[in-house]
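All protein chains of the complex are present and in place, except for one that has been dropped.
Our next item is chain A:
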Amino acid sequence: MSTELLSVSPPNGKVASLHDSARGSPEPLDGFHELVRDINFILGPSNGIDSAGVDVEELKHVLTQYDTYDADWDRYAFADHSRAYTRNLVDNCNGKSNLLILVWTPGKGSPIHDHANAHCVMKILKGSLTETLYAWPCQSAGDAAECAASPISPGHNTEHTCSFRGAFESSALKIKRSTTYEAGGVTYMSDRLGLHRIQNPSSDEFAVSLHLYTRNIPGNPFVKNYEFQYNFPTWGPCNVTMTSVIGHLQSHDFEGQFRYWNSCDPSQLFDARIDTFVEDDKKPIAKNIETQARYNQILFIWTDCDREGEHIGSEIRDVAVVGNPRLRDAGKTVRARFSNIERAHIINAARNPVPLDEAQAHAVASRMELDLRTGASFTRTLTMSLKPLIVTPGSDENRIVSYGSCQFPTLGFVVERYFRVRNFVPEQFWKIHVMHEKDGIKVNFRWARNHLFDRMVVVILFERCLQAKTAKVTKVQTRPTSKWKPLPLTTVELQKCGSRFLRMDSHRVMKIAEDLYTKGWISYPRTETDQFDRGMNLQALVQKQTQSRQWGQFAQNLMGGGFQQPRDGRNNDKAHPPIHPVNFVEATALNQEEARVYEFVARRFLACCSQDAKGTKTEIGISYGPETFEASGLTVLERNYLDVYPYDKWTSSQELPRFQAGEVFEPTEAMIKDGKTSPPGYLTEPELIALMDANGIGTDATMAEHINKIKERAYVETRPRARRARQDGDDDEASDEGEAPEPEAGRGGRGDRGRGRGRGGRGGGANNTRNSGASGVQEFIPTTLGVALIEGYENMGFETSLAKPFLRKEMELKMKAICEGRKTRQEVTAETIAQYRAVYARSQQRMDVLKASVRRYVVPAAR
């Protein structure tokens, strides 16, 4: 008794190899070509056999109806006598299916094969053919884990392929039945029915057959149904149909009457009815699931194991129960808990299904509703109020001033930093510097107080040092020190490192990481986890990296005994492991950016599995008058992980001369040095991500999108941070503290002068991205509109400004409360709507403040 099972997963392989060659030229419509036209008509806008909207019976019918007449198809039936059979493409049915003519050499046949998840209708045009059906080997062997058609078998071909490559001896397989079809006979074959082989039983006559092969499910070239069999411990041997979705299935929007901008007062959107529907482009996918559900007893969901994935899972379930209400019953809809696509891991997940987590799905539903209501109401009112001010009169420029509960706080961080830089007042500080030369080495001693902002006090202390004449060594300490290897890689960390080391913005890095993930090179790149599960076989993963020409030797050394369990960070999202390479890939097989991201992920992983760098640190403390000074030196003894992780720097310092505790000496030099505080740089992407992370703005999955959004809306611009560059000239952005030349003596301490202050490049738009001497880290500068919005809202004087992260953070905490069952979706939605509605009402009253701010900063181009 086998169970039909529908599995739904996110799309993995993006584009299958689509065979599309030899198209026939226009033909007079003979019987054969009428058949081709009919097939095309049946497949119509839909997309393949056994897909929603296409009736296999109908196809079989037209094929049966066709009276075979050799002359019609003769020119397709090319035969290569040296082969068992020859395949000839007749038509690709507008890219929806493949129609082929196969010519079978007498006495020969195909190997035993499956259909790699394709379906096939076959008609014998000439001669006869014997089809032998075999049971699946996994069924006869009773070992599901060894089933070759496990969910990860990459069967993307649409045509006759044999995934077994003749590996199965017919004797080892159990024959289910054998049928001989004569000319005119029609048969249907799918993997659901088993393995088969076709043979030409005649010893002297060629046989010719017409084959129609499926492709994708209708309407979407990326979604297909795969069929295989699997023995689940929970349900026993099953026929499984695996299909996929592309992100959310359902969309939400306001009821028709509220959908248009001028249709209602934006405040009505806080409680307007929201419709849930399937967008047109997703309809075929939904239809496919609904149809498949009819034939299946169990729905097994394989979406990503995070909140979003849980919600998509619930959408799939909703669609599936339309086709099969029994899927709503307990235990009929389950999900797989998995975090990477390694074979063993997937098999384990397949064997241990868990229920869908409704709470997580509810949290997402609640968040989506809130985002829609707040986003739409504020965006409409902002755009309508501000558009006259920012768009040149008479132009039909369609500018949207959008609001998003994550966008605004993100912009707020950028603006806040901008003002910190602009308002900054540099101040002078003073410090005591002591240098002593011994054994020909000049040792610089750092003042324990670093520096003080009171000159009088520094001078007095300095005098008391000088008065003491000699300094006494109070401490000579040499102790082992180490530089810790990095923590396992999380998404946020990947994004930060991406900007810092790879010079890619977070959006780009995530895009590439996702591509690497779908191709099977790295693990799922959205994770908060920075600890590897103890049960994970990390050494096997290290082993795979030994093939690399660059870091293979390092991996080899780890295998030879250098391996050490990675450090554990503090986060575990219980869904995904840290980002790590799952398979080795040559750089040449990737594009340049992919190769760099892959290299980073691989090196980071190997670094995690290596050992901390070791060295010794020598500290010398002296007391000089009332003050203490220190010098320290570092000797790196073992580089360990640093060898594979060039992103970290740790180098030996100058060697220190020998000092004895209690030793007294007269310092060679003592002086007061002064310096100036310098402004912080504009916000860089890693800093912005860290701020968003700490303040709960967005999730690791969405941060990059929010950052991208404020760029897209022209609220901020980015430019490469200049390295130590201080161009003078027309830089009106440079505040006025820079007149006095900086004394060399003032280096160090707090005043790290690597001041990020390049040319403003206002209004220039794109031309300021190429800046010689730029280090490449992007810094964010708000546009006048960005400043105006944030300042406007700040000036409204609310207790909770929209420009601040608090409201959003509260919302995130409430999402968490839903997930943990402490609050219901309804409670959270109602509370949050009430908060935002209040803010909305007040900002309506004080819209003049916002307008004033916009007038102040944004000068319309025409005036």
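Convention: a contact is a pair of C-beta atoms (placed from the backbone, for glycine too) under 8 Å apart; a residue touches a chain by one contact, two chains touch by 3 or more; residues count from 1.
Throughout what follows, contacts and distances are computed from a predicted model.
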Which of the following is the UniProt-recorded protein name of the chain this complex doesn't show: "Haloacid dehalogenase-like hydrolase domain-containing protein 2", "RecQ-mediated genome instability protein 1", "Coa6 protein" or "Ribosomal protein S16, mitochondrial"? "RecQ-mediated genome instability protein 1"
Looking at A:A71, A:A330 or A:V425, which makes contact with the chain not pictured? A:V425
Contact with the hidden chain, among A:V56, A:I246, A:M559 or A:A690, goes to A:A690
Among A:W261, A:F453 or A:W484, choose the residue that contacts the chain missing from this document, as touch is defined above. A:F453
Under the stated touch rule, tell me which residues of chain A contact the chain that is not displayed. 420, 424-429, 449-450, 452-457, 459-460, 463-464, 466-467, 469, 626, 668-672, 674, 677, 690-691, 694-695, 736-737, 739-740, 743-745, 750, 794, 799-800, 804-806
